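Up next is subunit A:
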Amino acid sequence: MTLSLALVLSSCGDGNGDGSGSGTGAKSEIIAIAADPLEYINPLNDNGSPGIQVAMAMFSPLVTTDPNTGKTVNVMAESVTPDKTSQTWTVKLKAGNTFQNGQPLTAKDYVDSWNLTAQGSNAWKNNGFFSKVDGYDELNPPTPDGATPKPTAVKAMSGLKLIDDLTFSVKLKVPFSQFGLTLQYLGLAPLPEEVRKNPDAYKRKPIGNGAYKLDGEWNAGEDIKLVKWDGYKGPNAPEADSITYRFIPNADTAYNEFLAGTVDFVDVPPTKIKTFKTDAPDGWVTGVSSGANYLVMPAWDQRFKNPKLRHAFSMAIDRKAFADLVGLATPASGLIAPDMNGYREGACKYCSFDAAKAKQLLQEAGGFSGPLNINYNTSSATGQIFAEAIGNMLRQNLGLEVKYTGKQGSEIGELADTRKLDGLRFSGWGHDYPSIEDYLTPMFKSNGDANFSGYSNPALDKVLAQGDAEPDPEKAIAIYQQAEDIALEDMPLIPLYTKSNAYLHSAKIEPRVSKYVGVSALYATFK
Partner candidate 1 sequence: MSDILLKVENLSVEFDTPRGPVRAVDGVSWQVRAGETLAILGESGSGKSVSTQALTGILEMPPGRIVSGTASYRGEDLIAMSVKERRRIVGDRITMVFQDSLSALNPVQSVGKQIAECYRVHRGLSRSEAMKRAAEMLDRVRIPAAAKRVNDYPHEFSGGMRQRVMLAMALALDPDVLIADEPTTALDVTVQARILELIEELQAERDMGVVLITHDLGVVADVADNVVVMYAGHVVERAATADALEHPVHPYTEGLLGSMPSADLKGQELPTIPGTPPSLRSIPSGCAFRTRCPHVVEECADEVPPLLTVAPGRDAACIRRTTMPAKEAV
Partner candidate 2 sequence: MSEVQAVVGAEAQELGDGRTLYNRELLRALLRKPQFVACSVLLLVFFTMAAFPKLFTSADPRFCELTKSRQSAADGHPFGFDIQGCDYFANVIYGARPSVLVSIVASFGIFLLAGTFGLMAGYFPGAVDALISRTADVLFAVPGIVLLIVILNSVPNRSIWVIVGVILVIGWPAGMRLMRSTVFSVRNREYVLAARSIGVPPLRILRKHVFPNAMAPLLAMTTLGIGGMVGLEAALTFLGVGLQPPSISWGSQFGVAAQYRDTPHLFIWPALFISTMTISFMIIGDSIRDALDPKLMR
């Protein structure tokens, strides 16, 4: 308490000028987030990008990706070291870091926060991240349908071991060479003890360990106002003295707000991709591709069983024209986003547009019976448009009969999960950590987290396991690439395009643009 008071005083004496620091300081920016307002800030219980975006300012990760080199660098961690098999990882923290309440940041904070998240009955959203850790299953016993999960007697994962004040180790269920990379995920942020004791009480007054803290109270429906926290001793502190996050649920409205000059930074919504350069001629930036987008073939529908048919579909699509329609997009030539280490140009053999070849392949596959249904998400402004574009190409180039079904995203997902979805759907994937493994495992491994097509190939699973066990990063990549080849040949997902995002920024700031981590308003430089 005394300490935090001292901090407040010192921040006043720091020449921040107006003392209140409510966004009027020399270096302040207002960032628009096109989403419904956050209801709480807790990175461990939030996996949506708005929450993560705010958490990035308030919490500091163990490691991060260097925006200039793409290498993993330590932030809160002093070192992250795997054992020989990559099954047990030892994390050593830097000394001297504290939470914003003044308490020192210790290994125990990490271990306890993680255990809290891994406890299934808490229903925290990043629970799934820990499923790789030894002992996770004891905290998440199977629950019969309709029953309420009870808190388990075991409160801690056996894989997490406190070694000393600043060191702990993580033992995984199976070897996983990419685990070190995953530690940059903000969903692994530490919570201080007082928050861990009663998380609900701190929903609107989070205590972070990052460069910014809440400026005053944050009540429901208000902007999130952050000011620089002087107690932050880690590297990578952004330049801004204060940052305001403003939530504007309608993306087009947010865009208009920017044009009217009331916010400093905004995402360009898909409907404005063609106009943003003329709307804000001096204030736009584009990032590298943020994710890859696919057309999902349902493995449960026998009509899609023949790989040749899937290749035919793929080759009937003019990816160049489609990418132009999407805007700021690159036609896909593989399953992985182009800026990943391990990306190979032209990995996909069936991704070039060739209507004649496509038709021939379809014939060889025995044709397609019945109308082809294409599902699209009605909550997305462009869902219907993209579906129609794909549908038109399949209809005109393959002579298929096509129909469309617009549904809410959640319904499409549920139908797909229960193997009842009729026809094609769209999907997208962005990595949580910069490894091509984070594309292949979730989407193509049998029962992967994001295996939308219900695809399963033991050969591919085996290759992935080899890669996970390979400690040498370069060798691991080569093994993962074999897995990508298998997936491309089977083609449960047809790669469509990778998309860059565009952003508008005011003349006051220059956002950081990195080939490796994209565009960041948080790390903007001020003019």
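Everything that follows uses one rule, which is that a residue touches a chain if its C-beta (ideal position, glycine included) is under 8 Å from a C-beta of that chain, and two chains touch if they have at least 3 such contacts; residues count from 1.
How were these candidates chosen? In short, all candidates are chains of the complex that A comes from, given by their letters.
Please read all numbers here as calculations on a predicted model, not as lab measurements.
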| item | value |
| --- | --- |
| Selected neighbour of subunit A [touch, this complex] from 1 or 2 | 2 |
| Subunit A residues within the candidate 2 interface of the complex | 252, 271-272, 274-275, 278, 318, 321-322, 324-325, 378-379, 381, 384-385, 387-389, 391-393, 395-396, 402-406, 408 |
